[in-house]
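Before anything else, here's the structure in question.
Only one protein chain is missing; all other protein chains are in place.
Chain lettering (A, B and C) follows the sequence in which the chains are written, and residue indices restart at 1 in each chain.
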Amino acid sequence: MQPDDILKILQQIEFSAPEVKDPTLEGSTEEAVAEGDIVEESVSDKVEESDRLLFDEDSQSIMVDYSIWLDVAKELKGNKDLNFDYLMCIASYDLGSDRLGLAYNLYSNHLKHSLEVKIEFESSVEVPSVASVWRTADWHEREAYDMMGTLFSGHPDMRRILLASDWEGHPLRKDYKEPDYYRGVPVPKDKTAWE
Amino acid sequence: MSSVVGSLNELLVSLFSDISLDVSFLFLLAVIIPGVVIFLIMTVNAIVAVYMERKVSAFMQDRLGPMEVGIFGFKGGKKFWGGIGQTIADAIKLLVKEDIIPNDADRFLMILAPFIIFIGAFVTFIGVPFSEGLIISDFNIGILYVIAMSSVGVIGIILAGWSSNNKWSLYGAMRAAAQIISYEIPIGLSLILVVIVVGSLEMSEIVKWQADNRWFIIHSPFAMLGFFIFFISGVAETNRVPFDIPEAESELVAGWMTEYSGFRWALFFLSEYTNMLIVCIIASVVFLGGWLSPFKIINLPYVDIIPDSFFILDGFYLGLFWLLIKAIFLIFVMMWFRWTFPRLRVDQLMYLCWKVFIPFALGNLVFICIWELLF
Amino acid sequence: MADLLFLFISILVIASAVNVVISSQLIYSAVSLLFTLFGVAGLYVFLYADFMAATQVIIYVGGILVLIIFGVMLTNKIDTPNIVSSSSNQVIGFFAASFLFLIQLAVIVKTDWKQGEVQQIEGTVDVIGSMLLWDYFLAFEVVSILLLAALIGAAFLSRRNA
Partner (left out) sequence: MGIDNLQDNSSIKADEMVLNMGPQHPSTHGVLRLKIHTDGEIVSKIDPIMGYLHRCFEKHCENLSYEQVVPFVDRCDYLASMHMDHAYSLAVEKLLDIELPERVEYIRVIIAELQRIASHLVAIGTFGLDVGAITPFTWTISDRERVIDLFEALCGARLLYNYIWPGGVSHDLSPKFIDRTIEFLDYFDKKYDEYNELLTGNPIFIERTADVGIIPADVGVDYGVTGPSLRGSGVDYDLRKTDPYSIYEKFEFEVPVGKGEMGTVGDCWDRYWVRMLEMKESMKIVRQAIASIPDGDVHAAMPKRIRPKKGSVYSRYESARGDVGFYIISNGKNVPVRLKMRSPAFCNLSILSEVAEGWMISDVCTILGSLDIVLGEIDR
């Protein structure tokens, strides 16, 4: 299945997703209601509903607004036509001017199709964690936080994973400056020694 | 008294009869000389066994093993004897190595522990025969003595593991203690078989019975089963693969020996190989005819397949030869195990002991009594 | 020579036994007990009771002492090397102990010690064996059943779901 087809399926569902926040509708869980409320409060003035799911022609990927990402993720895994049960990779990237991005690459073992989902956001924003949807995301999100400094909400165990727990800064940011000292040991910056 | 201490004492008394030496002093000499000899045997055994182990493992792993360090003109090249001096070099290295005791370890116990283990192995040797009459002291409780003394080492192991103040060592010590105490039971039970049949605990009596009748291993199916139970439990008792869970290199690093180095570690090593030798000699003496030549497995009174002249193969020196051949073969089998088998898990080890060996050994005990009554 | 050895073993037994009592660290008490039990085994040998000596080593050193050390090591937090024993009620204890000691001393002093002939016995195993299975057979079996019951009881109690 091609990404634009997937988007169509998603758009059908996702356009009904904001309606879920209507408490009168049946079959809506309390959680979803709460989620929807937050979505409405924080996003409604900034992002138009139609902009929350976009198709990115260049990379053949779907751009998702972070506010609805958890619901989209659940849909991507749960929907029988999509059934993305395998999260291959989460790549974080720095867009400059304090904006970050996350690229999720998904694959379906049953339907044999793959999809890339992108989220781009301000660096201060907390992206909902999808560790509850795909367990792979647990360590990948920790890595993204560790290296890029993306913040996640609802992650079960958010710690640094590769760097020391008292390391300062997030090295993969484009504006990252190496510290002069780490625990009193000077960080070698004279590259002539090894270059 | 057909033992070394006794005959040595007599010899010394007769030698120094003209010089008026105190008799008790001579007795002391007669005790000390065998002690030194035991120590030498232990050392030589460890050196030879380590060399053998390395060559056997090299043979099984498609490689050459030590090839560089030679003595007495044997050196290197493609010859099998290459590297014959390697273990001696290793021993010297161990003795001059820096001895480390961790800061938070219990110093006294940590120093004491290797000596307890060593003395356990050393003292056991007193009751181990090498040939007819070549036994330091032939107690009339022979087998019982060997079992008793070999159980002393475990205390050293526990203390070593505990005093190192290292969690891995502690795990190793716990495993070792549980394992050795458990496997003493099948060992004891399978040795009782021979005691029931022979009616004596004395080593020389046991071999004499085998000379008169047949090797004990073919006494009955139960005796044969008893031999296997004894030997496998013996492998477990000496903490070797597949029962090396107290050391368990890939799990516990080096188990209870983790924090030891240099001389103290050498003592552990010495004791381990000594225990191997003891188990193998006891197995040979009790089940495989001891110092009897293998041409006389069965003593049939009326049928003479092998002419009597063959039996000149028996005797004091040849007896030593045969016993060592048997023991070395069993040691080789132990090494064979080590280089082919994976390691059992600790619960599987216990299962094997308590639910397989002990019931079978107990059954053996009953059946061999019935066998004795019937035949 | 033999007297010297006897003296040495006796001193070893008494000294290590005293250390068992006064040592403040339980683990050292347990280790001292090793020497005590070994020394006692040595004393048995002096009495030509070699079977008793071997049994002493098997049961007390190889079994009970290991159990004690195991227990000491596992009772407290596993990774603290100092498990210290303290004593309470020292005054009362002192008087009670001295009282008992005095009684024993009196018994020792009052006993009319007799010295018999030194007997050379070849071995005690045969005698013990036949005595157990002929003369004291009933007692032997009763003790066996008692021990078996204790064994089963211990196994039952230590099971988790019991």
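The rule is simple: contacts are C-beta pairs under 8 Å (C-beta built on N, C-alpha and C of every residue); 3 or more make two chains touch, one makes a residue touch a chain.
As the structure is a prediction and not an experimental result, all values here were calculated from the model.
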Identified contact with the non-displayed chain, of B:P114, B:P186 or B:P242: B:P242
Listed residues B:Y171, B:F231, B:W291 or B:W322, member touching the removed chain: B:Y171
Absent-chain contact - pick from A:M88, A:V125 or A:M158: A:M88
Absent-chain interface as seen on chain B, which is shown: 57, 60-63, 167-168, 171, 241-242, 244-245, 248-253, 338-348
Residues belonging to chain A that touch the chain removed from view: 58-59, 85-89, 91-94, 103, 105, 109, 112, 114, 116, 134-136, 138-139, 143, 147, 160-166, 171-172
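Keep this in mind: only the chains that are shown with their structure count from here on.
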Where chain A and chain C are represented by their mean Cα positions, the distance between them in whole Å: 71
For chain A paired with chain B, centre-to-centre distance based on mean C-alpha positions, whole Å: 65
Residues of chain B engaged with two or more neighbouring chains: none
Sequence positions of chain C contacting 2 or more other chains: none
Complex contacts: residues of chain B adjacent to chain C: 22-25, 27-28, 104-106, 108-109, 112, 116, 139-141, 144-145, 147-149, 151-152, 154-155, 158-159, 162-163, 165, 167, 170, 174, 177, 181, 184, 201
Chain B-touching residues of chain C, taken from the complex the two chains share: 1-2, 4, 27-28, 31, 34, 50-51, 54-55, 57-58, 61-63, 65-66, 69-70, 73, 78-79, 81, 122-123, 125
